[in-house]
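A single protein chain has been omitted from the complex, and every remaining protein chain is retained in its original position.
The block that comes next holds subunit A.
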């Protein structure tokens, strides 16, 4: 009877939202809808204020217009469990581990990669299979988003919709492209052109025009004139907005046409290191791997990774004896994959957080026993990435910059950049990313490779940052770079992850439920040996 009463109460309240009496058997019950409804509202309110909800609604708005009909597929994958793989530890009982993993039904990606590579070479010598088409249409979408965001910003500052402001914004945006071309020195983040902005108040007062009718002279007539104090004085400037950065500033970071010559070359052959054994389940299989145990050598058998991390390491193409730097280690996936190739002459993991660096060191030690030479080949440093000075020493640099981490942003509240308190940090993140990439490009040797990695799908944090960094270096120091197009090279990896060409300069591991890896963007940039700008100057 209780269950029945409860059902009737809940359903009636839910549908009608009125207090009601309902006869149940011989009982009359009174149901107070208000109390129930109030709790429901509170719960919904809490839900609405969560960072994950905010992130999701932001992505719906932004990525929905970018990916269009592909967005539902990506969205459902983002919100579901990611696909994992395992890196077999070469220092444990490798043969036993390989056998165990095969018995569990996992596949060795290296073996499949090599087989697929042969098939691709034999069958499609000149064709590009992976799709030269972009996964999204950037052209127009960012501009549209920028316009929309500018309107939202103005609405936020001026609660009433001011037609004049919105029309001014649209006029500004229409003439923006022209202005950008006209003046190279224009700052993208400049919001208003106020000539008195940088002057102190005393200086501004000297040149200001006073409304002298409003001045009250001392004397008997002062009381009569004080009536003017009650006149309406229109506001000329909003105080307390000095630190305010409009959200639209984030989108203005992306420019469609580069201002520096950026070469793009195809690279068809990708080498899979022969000592690197990574296992994963086949497409559509979402089984999880068991936690790793320690083997007879007292080190862990394998490390569980997010499978997408394999792609940037393959793009880095580490050769024997290379000096490799992970400029900003955010997690252990990439460092462990690189170290298990056993080819780098020296591998430095840099992490600006001392606590995290210690954790990395401790964990890395649990994967390597005292092997003398090998142990000394891996170093963990805790410098700030922008303070590293060892220029021209590294052959390969991988830079996983801080980013919005789209998958974490929609699933976890921890370190979520969509938290309202961190909005400023989020909007300014492309600047930080550009600084890190610039540093990596400066540190790498001539002819060396930098792989830029983010876990975001935003073209602003991806292509926008790559372009900006390359432009900055071109204008400031004349360095030139070549972007590698790896579309064909990654064909053999398609059975395990969905990789598509993203925008102009990189590739995107797109979340897709049967192979739920990523999101992960990576761009391979090679520093040209002879900067072209010098040739031009000499000639």
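Convention: a residue touches a chain if its C-beta (ideal position, glycine included) is under 8 Å from a C-beta of that chain, and two chains touch if they have at least 3 such contacts; residues count from 1.
In this section, contacts and distances are computed from a predicted model.
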| item | value |
| --- | --- |
| Which of "Large ribosomal subunit protein uL13m", "Protein-serine/threonine kinase", "AP-2 complex subunit alpha" or "Transcription termination factor 4, mitochondrial-like" matches, in UniProt, the chain that is not displayed | "Transcription termination factor 4, mitochondrial-like" |
| Option touching the unshown chain, where A:60, A:115 or A:203 are the choices | A:60 |
| Residue, one of A:73, A:116, A:297 or A:363, that touches the chain absent here | A:73 |
| Residue touching the undisplayed chain, where the options are A:98, A:112, A:286 or A:383 | A:286 |
| Residues from subunit A at the interface with the omitted partner, ascending | 3-4, 6-8, 10-12, 14-15, 22, 24, 37, 40-41, 44, 60, 64, 69, 71-73, 75-77, 79-81, 284, 286, 512-514 |
